[in-house]
Every structure is written in C-alpha cells, then in structure tokens.
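A single structure is presented below for examination.
Note that this complex is displayed minus one protein chain, with the remaining chains in position.
Chains: A, B and C, in written order; residue numbering restarts at 1 for each.
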Amino acid sequence: MSEENSSANTRVVENATCTFCGCVCDDMILTVDMDQKKIIKAKNACVLGRAWFAEHTIEEDQPKAKINGRPTSVEDAVEEAAQILFKARFPITYGLSDSTCEAQRQAVAISDIIHGNIDTTTSVCHGPSGLAFQGIGESTMTLGEVKNRADLVIYWGGNPAESHPRHFGRYAVTAKGLFTPNGKKDRTIVLVDVRKTPSAGAANIFLQPKPGKDFEVLWALRALVKGRKLPADIEESTGVSLEAMEDLVDRMKNCNYGVLFFGMGLTMTRGRHFNSGALLALATDLNEYTHFVAKPVRGHGNVTGADNVVSWQTGYPFGVNFSRGFPRFNPGEFTTVDTLSRGDADAALIIASDPASNFPKQAIEHLARIPVIALDTKDTATTSLAKVSFRTSTYGINTGGTVYRMDDVPISMRPAFESPFPGDEEILRAIRKRVHELIIARGPHGAAAESKVAAPRKD
Amino acid sequence: MAETMLLIPGRSSKQGTSLNKGKLKEEYLAVTSAVEIKEDDMSRLGLNEGDRVRLSNSVGETIVTCVQKKNIDLPDGVMFMAYGPCSSQLMAWDTAGSGMPLSKNIEVTIEKVSE
Amino acid sequence: MSLELTLLTQPEVPLEADVLSPDRLQSLNRSELERLELYYGNVRTPLAEFFSINGDFDGDLHLTGDLSRIKHVGSLMTRGSIHVHGDIGAHLGTGMSGGEIRIDGNAGDWVGPEMQGGRILVEGNAGHLIGAAYRGGAVGMTGGEIIIKGNVGNETGHAMRGGLIAVGGDSGDFTGVNMLAGTIVVCGRPGIRTAASMKRGSVISLHEAELLPTFSYDCCYHPTYIRLYLQYINSRGLNIDEACINGNYERWSGDAVEMNRGEILIYRP
Partner (left out) sequence: MTTALRIINGKVYDPANGIDGESREIFVDNGRIVDTLPEGARTIDAGGMVVMPGGVDIHCHIAGPKVNLARKLQPEDHRRDPHPGTLHTRSGSGGTVPSTFATGYRYATLGYTTAMEAAVTPIGARHTLEELHDTPVIDKGFYVLLGNNIFLQQLLQAGRREEFKQAVAWWINSTKAYTTKLVNPGGDEPWKGKRNKNVDDIDERNEVFGITPREIIDAFVETVNEFGLPHPPHIHCNNLGHSGNVKTTLETMKTAGDRRVHLAHIQFHSYGGERGKNPKSAAAEIAEYVNTHPNISCDVGQVMFGKSTIMTADAPLAYMLRGFKKGKWINADTECESGCGIVPFAYQEHVYVHTLQWAIGLELFLLSGDPWRIVLSTDHPNGGSFMSYPKLIRLLMDREFRKEEMKKVNQKALRSTQLPDLEREYTLNEIAIITRAGPARALGLKNKGHLGAGADADITIYDEQQDKEMMFNAPRYVIKSGDMIIENHEFVGDHAGRILHVAPEYDETIVDSVRSFFENYYSIEFDNYAVTDNYLHDHEVVPVLKGGGS
C-alpha cells in the first residue's frame, strides 16, 4: 500500500485484528489517515488482509438507509424492517459471518421474538462438518497447539495458500513452537487435493485423488489404520496408490502430534457431511495409536462466532427455526438454501452476506420475490434487490466487538477509525426493540401469542 | 464442439482481494466470470485464451471467458472458476437434508460461443 | 363413515399438522375438529381454515389435495389409518409405532423417521432420509415397514436398527448408512457408498451396485429369506420378477471400518 498523499494526521493501531478470513490474525499494525478516514498501511497483513483494510474506506456520499432504492432515514428504515418481520409468517434471518458476536446475539433475539428462522453462512460453508461433528464428535485443538506440537500436518480439500495465506506461517507449517523449535524442519506437510493448487508448494507430500473420490480415499485410510485389507484396484478407483496410502497411514500412526485440516473440497462435494465425517472419524481412530486432532479451516472472519452464539442461545449451531416458540434444528429444512428454494420464506433479514450472488439460481429467484432487509458495508446483489437496505460500518475497522477464530478462540477487536454509518449491532438492536413493541401491542392474538412472546432482557 | 466437463468453483486470492472493492465492481465480476482450463483441454476443444464459452447443465447456463492453465494445474476434463454469480447459475438447490447445495464437481456442457 | 379432510387453499408457507394423526382425532366432535390447531408458519390456525371436514372419525382418516407443504402428518401415531389422496410433505409418520399410512402421490423428506412400528406405503417417489435417525441421533427406524414404489433420495434407512424398507425404484447415495440392523431392498439402482459404516443388517440390490473398498466378496448363493422377503414385498404391490425372487445373490460383507458383520446382497442374473 502506498503512503503517498498520506496526510500528517495519522494514528497507529497495534494488535488490531483482520477479519477477512477465519485465521483472524490479531497482530495487525495499522497506520490510519484520520483525515481521509482510511488505512494507509497494514503491517503483517497478507494480500487478502491488505485489500480488506485498504478497500474499506468511507463512502460519505452514500445514504445510510434505503427503502425501495430511495434514500431514507435509519429510523424509517428500522420501522419498515420491523413491520415486514412482524407481519411475516416465515421470516428468515441469514448471514452473520462478517459481523460481531454482539450483533449476532441481537439477530438471534429477533428471530426468537418474532418466531422466525435463523441460519448463518455456516450452512453453505462447513455446515456439513457441523453435521458430521454431531454424529462423530471431533478431536481438535487451538491453533497454538499445532504451532507448539504438530510434527505431521495434513491439509485435505483446501487451498490455504490462497484462501488463508498466513495459516502456514502463523500456525501450521513454518511456525516455530515449544516442541517444534525448527518449524518446518520438525514437521511433515501433506496436501491432499484434486487440483495441484499453489498450496502444494508448501507440502512434502502431495496426493491427488480423482475428483469426488475423497470419501473413498478417507475410507481406505480408515480401513488400513484398522489393519484391514484393501482391493487391488484401489488406485484405479480413487487415483491414489496403495503404497501412497500405506505410507501416509504409517506416518499418521507414528507421529507424536498429528493434525488434519480440511476445507470445502470435502463439504461442497457429493457426500458432503459424510466426507467431513470420514475425516473426523479417521482422526478419532488414530488416537488409538497417538495424539491426533482435526480442524475445519473456516472461511469468513466470524463464522465461528456465529456457530458459537447461535449454539449457546438456542442449543443448535445453524438452521434453527422458532415457529413454535422454541428452537428446532433441521438442516435441509431450516437452512437458507432450502427455505428459499422451496419458497417457504415470506420475508428475509440478510446480515453482512450476499446470497443473491452466490446461492443456487432457484433460491435467488425466490429471494427476489419476497421483501428483503439487507445490512452490508457495500452495495451487493442482495442490497440491490432488498426492499430495505442499511449501509453499515465495517466490523474490526470501524466498530469493536468480539470475533471467534476458526479454532473457537475469541478475540476483542480494536477499531481503527469511526464511520458515519451505524454498526450491525446498533441497527439490529433497534429492530429488536421495535418488533418486540409491535408484538406486545398486538396482544394475545396472532403469531403464536398463546405460547407467549419472548421479551428482551435488559442488556 | 460441445463436451461434458467437470467444473470446480472455489476461492482464489484474486477473488478474495477484488471482493473487498465491492461485489458489483468490474474487477470482481471479471474474476468470477473467468474459467480456468488446462492447455490440452483447450486445444482439444479448439479454444484460445480469452474465448467466450457457454457452460450449461439442467439447472441453467452462464457465459464466461477462458483462461489457459498449465497441464499440471488441473486434471483432464476438470475446469476451475471462482465462486460468484456465474457459478450460481449452474448450482442445483437440492441439499439432500444437509443445507449444502453441491457446489463443486458440477457436470457442465461446455461450448464455444461464436460472436 | 370415515373422516375426510379436503385441502381448501394452498398454504403460502409450510403448514405443520401433527394433529392429523388417529390418536389425536379420537372422539372429537365436529367443532373440536374444526378448532384443532395447525401451525401456519408461526401462526396458530384452526383446522377449518384450511380443510373442509366431512364425516366422522372412526379410525380412518382421508386427506385429499396437494398436501406437499403440509408436514408432520401421522406423527407418533399408534393405530388407525391415514390415506392421502395426493402428495404429502416432510416428516410423515415421525416415530409412529402402529397403524398404516398410504400416500397415493409423492412424499417429501423424512418419511417415517425413528419409526417403531406400523406401515407406510408411498405409491410415488419420496425424498431423503427415509426411516432415518434425526440429526445427532444414533438410532433411526427400529421397526415396521416403509414401502416406496418410486425413487428415494439419500441416506435411506440412516442408522436403521430394525424393520423393512423397500424401494421400487432407485435409491440415492448412502443407502443404509450407519445401519445397525434391519433390511433394505432396492429394486432399482442404489447410488454410491451404500451401507457405509454399516454394523449389521442387510441391503439387497436387484441391480449392480458400486461398493466401497471396505466391503469384501464372500460367495454367490440363494439365501431362502430373500425369497420370503421379495414375495412379501410383491404382496404389498411391488412387482419383482420371479428371476430375482428365485435367483442367486452375491454376498458382500462389511463395513470393514466397523464390525464387518453387515451384508450387501446383489442379484446375479
């Protein structure tokens, strides 16, 4: 980032947090031009982080809120949003992975109060891994354990070099720790992917299964760990030779602290949660021989916080429905791709997410049919089709709060400069307050009134 | 000539950096409407860098621009593109009780668009 | 005469109707029936808002119309019958332990989840997770029978521990996944990864099936129980030809990553 045209009035923010990806690096040193309200230098940031900090500038000319595309006051937009949610029979809330835990807590409260449906981007990211976790459990760790102890690190179905550029250096490959003083020299790195991605450069061993055969390879490895025989044609069917599998199993059983990181190459392909489940089961099996852990490499900055908040408030990590006045969980029924594609939802509150650009066609078509309330820092396909849209400040850059790293470690952010635009939490608090007033006013009729309506606690 | 190939939508660092500028900005739209194809597949399909191709399946279709990759970068018959509005057009919605649509390894028919 | 409910208007959002179960309708008079509560999204709505009501309940319930957005019909039923003249939505016969459900059209996902007894017959296709365990649960269907004449989706009989599932058409991926016991018959073609993690139980396929590397070939034979099962399934309205009923089957045992005590039987013409 160039420092030319940086004015005199700068401040430096140390130990700031980058929330672009799930690494949530908290060692940023930001130089902020307070006059131009922009970050002119982000020391320690990766290429993604530098773009994140450089591009989130203040677009003063933009309205704080719009209704039907026309600029309006935040107050009017809040009223309109509350009316939409209050009247809906199946209002869905979605997004939240690029928002603070404080905002996420307000979003769950809204869904609880209006007896709606809440889901996060987890459902189209590592939701299947969450499902697998509920069936198998998980042997896992915080990333510092990998840095301090791991002597075998396997990346499966992910491309961290491009999606999580600092994962190697900060945590898992070259990082030096208590029992790994020589960093990469003390480790063996394995990459398993159907493509030879840039991440392969960091690996001592690269295995390339045929596309869609990850499950079969994982299953074969589990069989070998358990001392079972495999058919001779295993290479034909999977693209990985028996020798390569036996070698990997030997390394896995004989390491001191083994780690399996996995990405969406498992969760987004045929097999979905069973692919993640096979990997979690493999890590579990290996604990008969040595200490072995696994960890999904999560994407968005605070998607892990969303899992945590939704879980502690409802008991379930995503895909939660409150129609009956209490939480129910059922992926495939209460997850957003399904509630939209089936045409179930009759209103949507979308927070810091853009389903209109990356959901399946049929879901996007329904989104265009129903009233949508969108909160985002920039214009997106979703804000463009929204009936009510709010332009928000950027978490971590303009607003503080809590975010969870991919390994569930919570970090408190240090904002760099103020934004004229309100944060997600502020807007969601206002909507929560208003829908609750409307529901109390409606009294004992209409939406699930007999089961009584949740009131917000004084917080 | 048309042929069925496997499409893998995924993240790329260019997609990552450009989406910070804004998802309605040219750069992001360009990054997400390019498909990477290995040399051998390109020549077999008679394609050149920059050609426009139509990707289609039972769900829908999208027109994107070819980017040539080295043969070692991709297996035969496999193409890569960054997630985005274009790849959505080809994604079936059925999540099979999981919440997750199949977003990678999508079978698509590829054919050159002759302007 | 029996009770006949006809759908008047198509709901705009899903309608949850666990009350449409013989056990819940027993000895209700007309006005009580009319006031039975459905969940229309998050709104409690009386039955009469959506259904016209004819006859009196004598154990048999008839539902007419496109009920594909109506969920939870027959939940926990223990007796009596439900006949749907049309399609039905998700969670049909959840945890039912007795009685019979017949669907003339198609059914949604989650047909007979955690079912304990009774019978479900679907003339058309059904969705995913037939006779399955709900998420996080270790045990799915434990008894009774589910017969789907058409095709079914993924995870049919997930964690099934007893009973019979018969599919007239094709089944999706992971048929019989995590199976603990019981029998699944697929007359069409099963998807991939059949019976992954199976501990015990039988999956019978009348066509070639792609198996996991953790299933191993035992022998080719004609187990007598297959004849009995297939004849019984025919008596329920499927038509499996004699050759399959009397023919030989390859026995593959697995899943080797588990106890290796389950079996997949594949018809060998």
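Just so we're on the same page, a contact is a pair of C-beta atoms (placed from the backbone, for glycine too) under 8 Å apart; a residue touches a chain by one contact, two chains touch by 3 or more.
Every value quoted in this text rests on a predicted model; they were computed, and no experiment measured them.
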Visible contact partners (per top-of-document touch definition) of the missing chain: A, C
Query: With respect to the chain omitted from the figure, which of A:P327, A:G396 or A:G423 is a touching residue?
result: A:P327
Message: Among A:G177, A:P198 or A:G212, exactly one should touch the missing chain; which is it?
response: A:G177
Of A:H56, A:R105 or A:H126, the residue in touch with the unshown chain: A:R105
- prompt: Any idea which of C:P46, C:G98, C:G117 or C:G137 touches the chain not displayed?
  reply: C:G137
Listed residues A:G49, A:G130, A:G263 or A:G423, member touching the removed chain: A:G130
Query: Residues of chain A in contact with the chain that isn't shown?
result: 14-15, 17, 26-27, 101, 105, 109, 112, 130, 133-145, 147-149, 170-171, 177-179, 256-257, 284, 287, 289-291, 293, 307-309, 311-317, 322, 324-329, 402, 404-405, 408-412, 451-455, 457-459
- request: Could you please point out the chain C residues that touch the chain left off the display?
  value: 133-138
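Note that in this section only the chains that are shown with their structure count from here on.
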Message: Need the CA-centroid distance for the pair chain A / chain B, whole Å please.
response: 23
Statement: For the pair chain B and chain C, the C-alpha centroid-to-centroid distance in angstrom is 38
- line: Rounded to the nearest Å, the gap separating the Cα centres of chain A and chain C is 35
Residue list for chain A, restricted to those that touch at least two other chains: 131, 270, 331-333
Task: Quick one: which residues in chain B touch 2 or more of the other chains?
output: 94, 96-97
Statement: Per the touch rule above, chain A residues touching chain B in the complex are 20-21, 47-48, 50-52, 54-56, 119, 123-124, 127-128, 131, 159, 162-163, 165, 194-196, 208, 210-212, 264-265, 267-270, 272-273, 299, 318-319, 331-333, 335-338, 341, 354, 357-364, 378-381, 384
Query: Which bits of chain C are touching chain A when the two form their complex?
result: 12-14, 16, 39-44, 69, 90, 109-110, 128-129, 134-136, 173-174, 177-178, 192-193, 196, 212-214, 216, 256-257, 260
- request: Spell out the part of chain B that touches chain C in their complex, as residue ranges.
  value: 94, 96-97
